[in-house]
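Sharing a structure with you now.
With one protein chain removed, the remaining protein chains of the complex are shown where they sit.
Chain nomenclature is as follows: A, B and C, assigned in order of appearance, with residue numbering initiated at 1 for each chain independently.
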Amino acid sequence: MVNDKESRKIVDIIQDFARKSSLFVLAYGTGCGAIEIPPTMTSRYDAERFGIRGAATPRQADVLLITGYLATKSLKRVIRAYEQMQNPKYIIGFGSCTINGGMYWDSYNTINRLDMYMPVDVYINGCMPRPEAVIAGFAKLQKLIQAGKADGWERYQNNLEFYRKNQKKIIHNWVMPDYNW
Amino acid sequence: MVVANPILYVALPLLVAFLLPLFGKIHKELIRVVPGLLFMFLIFNTVVLFSEVTSTGKPIITQIAGWAPPIGINLVFSAFSGFIAGIISIMGLLVWVYSYKFKKVEFDNSLKYFVLIMLVTAGSIGVVLTGDIFNLFVFLEIVALSSYPLVAFYRGRDGAEASFKYLIVGAFASIAILLGIVLIYSQLGTLNMAEISLRIGEMPEKIKITAFILLFLGFGIEAEMFPLNGWAPDAYSQAPGPVGAVFASMTAKAGIYTIIRLVFTLFDIDAGYQLLLGMGIITLVVSEGIALRQEKLKRMLAFSSLGQMGLLMIAFGINTKAAVVAGMFILFNHAVIKSLLFFSGSYLVYNSENKNIKDLFGFGKKLPLTAFLFGLGAFAIVGLPPLSGFWAKLSLLMASADSNLIALIALILIVSVVEIVYYFRVVNGLYFKKYTGEFEPHKPSWNASLVMLILAAVIVTVGLYPDLIYNYFVNAADALMDKANYIQNVLPSNFVGLN
Amino acid sequence: MSNLVIILAIFGWAILTYLAFKINKTLGNVFVGVLALALPAYFFTYTPSDYTVSVMGMSLQFGFTSFASLFAMLVVVLSSFALLYSIPYMNKKDRLGWFYMNFMFSVGGMMGILMSKDLVSLFIFWEIMTWSSYLIVIYQGKKVNKVGLKYMIFSAIGAYAMLMAIVLINKWSGNVNIEQFFASFPNYSSAAKLLSSLLLLTGFGVKSALMPLHVWAPGAYTKSPMSYTAVFSGALSKMGIYGMALVAVNLYVHSNMPIMGEVIAWAGAITAVLATFWAIFQNDIRKLLAYSSIGQLGYIAVGLGIGTELSVFAGLYLAILHGLFKGVLWMVVGAIEHRTGKTDFRDISGLIKKMPFTFFVALVAIIALAGMPPLSGFVGKWMLYESMITSNHFIMVLFIFLSSTAAFLYCFHFLYGLFLGQQEDEFLKDVKEVPVLMMIPMGLISLSLIAFGTFPGLIFKPIAQAMSTLGFENVTWRMSSLTNAWGNSMFLKPANFMFMAVFVFFLIIITVVNHKKTKKVGTKDIANGGEPIRDEDNLHYSVDIYRPFYRVISPIMKYKVETFYKRISKGIEEFFQFFRRIYSGNGQTYALYVVIFLTALLILSSTIF
Partner (left out) sequence: MDIGRFLLTSITTTALAFVVGMFYAGFRRKITARVQNRVGPPVYQNFIDVVKLWSKKSNITHGVMQHLAPLWQIATSITTLMFIPILVDSTFFVNLTFKGDLIFLLYLMVVGSLGMALGAGEGGNPNSAIGVTRGLTQMIGFEIPWVMALVALMIQHQTTTIVGLMDVQQASGTWLMFSSPFAFLAALLAMPGMFRYSPFDIVGAPAELASGPISEFGGKYLGTLMTNGSIFAFVKLVLYVDIFMGGATNLVLLVVKTFVLYMFPVLWGLVSPRFRTEQSVRFFWGWPLFFGLLGILQAAFL
């Protein structure tokens, strides 16, 4: 996939517009940040305005939200969920914890940098990020998608060995099936 | 006719019975061979006489010692009595073949056995053939007296007990019959059945009925009618294997013959038919019901046999020609099928102490032929086509339908379902229950197998083509139903005179 | 060549086959194969001629009516397929000669029933069919007393009811000829009409497993080898339908007793509903299909009971069709049993991976069973519904609709539980597709099911001929359209072709688009909250899957007819136990009986004589 805007065909532009305007979110409530999802989705902030809605299973989802700290135990599940999602797929790191560990930076059972393990497209800073910030993050993601630059899923494919190495450092009893695309 | 004569039926077996010990002195094997020869001759006798009866259409009447009836004693070989006599002699031969090796090592026992069998044969055929009521009584006594030791043959406690019960009840039968005969003789002054039949109207009503009741009771005991058949299950189950078949195919036939003669020929009481029918129904239901609850094979077969006797009484109690034909058919079937069941059944429980049904579980694989033949017999007796039992049942049902006895049809069919239940339980057990290993299967000897195969062949053949013997039944029924003809043939002069 | 020869030839061949298996298994199989091929070859080429045998003063007549030959066609086709199928299926079992002999006996029995023109020979062949099927039911030796004896008892009750009817008919009509019975039936008194027809119905109802008399069916269908059950449930139970059609149509419809037809129809409707409910909750495939068979026979009874032209036509069509698709389904079960040795939903899953052909034929048969367009089952369902609606059976139509909607539940359960769902490598390791000889029968019947879906006229012709025997002359039929009594029509070709066209169009689209990036993944790779599933985790959800529905209808399901029968039989046994005490084994008692009997007779002599 070529990333410069000039060479893109009209079909790609339409498709990217559709991808941007219809984001199905697999809200994986890993950490305390998950509490900010309900106000984002419900009447006060109403993310559905922007075509953002929940999806029940990874098969249907486009966006994986990592809501806050990621315990080593849930990392495995998150990776699994991500790998089951279908391309193109995006990850939004949510809150400080996903950037550098946040208040859990020295905890024995959380990971500090999410992008060592998974390809993050957009980070939303804050502890907690308020719904406004969340929506701003989504807007940023939408811009990236429209520009064809939200290529986390490609990075994951291309650098799978790097991610696997880091993942296996954390997850000792590795029983995951192979990532097959 | 020199060679074949009805008298030989009675005389020869009696003679052989008495001479058998002497034969035994000459050569041990003779006690086995001679009865067989005798039976073969009896069958020959039957064939010859029967062909004559069929060709002339008249019964053969033999006068003993040259005295003409009603004074003299006579034997009447009609299509009816001759048919039963034929069945008895053929079954006798088969029993003989079956039990040829019976107790071969114990000379005394086998001698006893064959003598008794001879006596039973003589008595049974005598009962069937005689035209004289007192002689009938005498022959019945011969049957009874030879049956007692057969029941107690094994000299065990149970056998003796069964025999004793038989004896007690048999004594009642003797008394009742004798009293009845005395009553008749005192009123009519004759013992000839034809003449009694002719002049029964002369008897005062009360005495006639009393005599009828007494004879009915006595003959009912011999015919295994409920509730007079308490002796029968014990006797059947305690007697040696082949004797069960003897009882079913010979003595029971004699017993039912007496009661048929009583109702059909001797007396002119219409209620007699209904009484016979009613008692038949009760016998059928009670016996088959009890057979359902039996745990011992032979007792089950015995009760089933009683049920068949009930069926016979029903058939003759209906008193139409079709019903009597059906009755003859059932009589034939009962002899053949029940013998097959007794023959094969006794091999199945050969080594078992208590002869329990559960002792023969799994024998289907151990004794394939015997088990198969038992199964075939079971299929036949419950009336599954294309075996012979079906045609008998069908003709009985059609006869009852013709007489508007719809409830009776339903009853018979319900009882047939009960029959299916208990027979199929045994057959299922034979083939599909696990072999306990407690009892060694005993292989039937070749002669026993032969007999069973012959019986099975008869069952199948008659089932496939009932017309083969159907005409005999019709003729027999004709002979039985036509009372006037009977009287005319026995007493030509009197009958004409009366008219 | 006379008709009787066919039957005798089959019986003779049965015995020869038995002997052949005694010599050599291969030889025996050859014998089986020869019959399987010769039977249809002979049946479809010969010209029937009547034959009369005289037995015991009754004349037994043999010959085909066109109605009987419709059913004979089903019997011949299904039996020859089932015999072919048996050869590989039964290969590893023992006592094959016995099995095939009884198999052929029952085939001969069925042919005999259809050839009989009088009631006695019908009864004889009926009983031959009954005991030979009984011998096969107990052939595997499982639960012989519980299942086999139950089958035999019910069959006997039915058969004896029939026998009673036959002897009564013989009395009332003067002979046992079937046609003359129908001719003289209107002259019967009303009690005689009721009695004779009800008894006949009981007889036929047992074999066709109508509701209060169905108790034997689940066990018997389950316990016989599947290759025989295909015939048992497909063709043998149709003998009951055959008789019922004769009774319902010839006696009730044409003799102005429609109320009895209603009784049959209602019995059928209730059977259809309850049996379907029971089928839904089964966890054994064979039980499921057995109950389903009972339910399907209920539809047929409804069609025959209503007795209009369309409904009888629908009933006959469904009867033939049920024989075909249930034949396939039992063969499918047999195939699964053959390859996996299991028949319980607990043990089986994901067979589509290893047995795709079997899955395909099962799918076809199930769609036909469920009555879905575009396959043949729908044609029958359509005619049945239309006939009910046009004849104002509006409550009954709801029962039937409830039943056929509920049937979707077990249809799904069947396909999903066996073929779909989680694929367990451990379980599927040794499974492979069935041998070709088993595929051929299943495949051919499935093809016919597909063909009849669009061109039911292929089979309408013999049905229309059969209808003329039943007194519906000149039934009009068309190759691929249906019409009801109000003149509303259903055109199958446009409907089915439209469906297929759209299907294929979208199939192309969905396959072509993004084809390279469409991956096939295993069933362990499922979205389950991110937890990877290990090989030993079995997430197959196929046992007790309809609990919510059970909670809804549990008030009905509490009552089982079987309990009622159990109570009756227990009562009877206890009653006879009482009798048994009469024989105390004591000589004095017996003597007492004699005295009592004598006294009673003497006392009662004045009243008796």
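Assume contacts are C-beta pairs under 8 Å (C-beta built on N, C-alpha and C of every residue); 3 or more make two chains touch, one makes a residue touch a chain.
What you see is a predicted model; the values in this text were computed from it and never measured.
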Could you tell me which displayed chains border the chain that was left out of the figure? A, C
Option touching the unshown chain, where A:18, A:35 or A:103 are the choices: A:18
For the chain left out of this view, which of C:495, C:592 or C:608 touches it? C:495
Out of C:37, C:479 or C:552, only one touches the absent chain, namely C:552
So which of C:521, C:556 or C:603 would be touching the chain we can't see? C:521
In the full complex, which bits of subunit C touch the chain not displayed? Write them out. 350, 352-353, 363, 370-373, 378, 381-382, 385-386, 389-390, 392, 394-395, 397-398, 401-402, 405-406, 408-409, 411-412, 415-416, 420-423, 484, 486, 488-491, 494-495, 498-500, 502-503, 506-507, 510-511, 513-514, 517-529, 539-542, 545-546, 548-549, 551-552
Can you list where subunit A touches the absent chain? 14-15, 17-19, 21-22, 42-43, 46, 48-51, 53-57, 59-60, 62, 85-88, 181
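As a convention for this text, only the chains that are shown with their structure count from here on.
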Between the Cα centroids of subunit A and subunit C the separation in whole angstrom comes to 58
Geometric centre distance via CA averages, subunit C-subunit B, whole Å: 45
Taking the complex as given, what residues does subunit A use to touch subunit C? 28, 57-59, 76-81, 84, 87, 175-177, 180-181
Seen from subunit C, its contact residues with subunit A in the complex are 517, 519, 521, 524-525, 527, 529-532, 534
If we count contacts the way the header does, which residues on subunit C are in touch with subunit B in the complex? 54-57, 120, 123-124, 127-128, 130-131, 138, 141, 144-145, 148-149, 152-153, 156-157, 160-161, 163-164, 167-168, 170-171, 195, 572-573, 575-577, 579-580, 582-585, 587-591, 593-598, 601-602, 605, 608-609
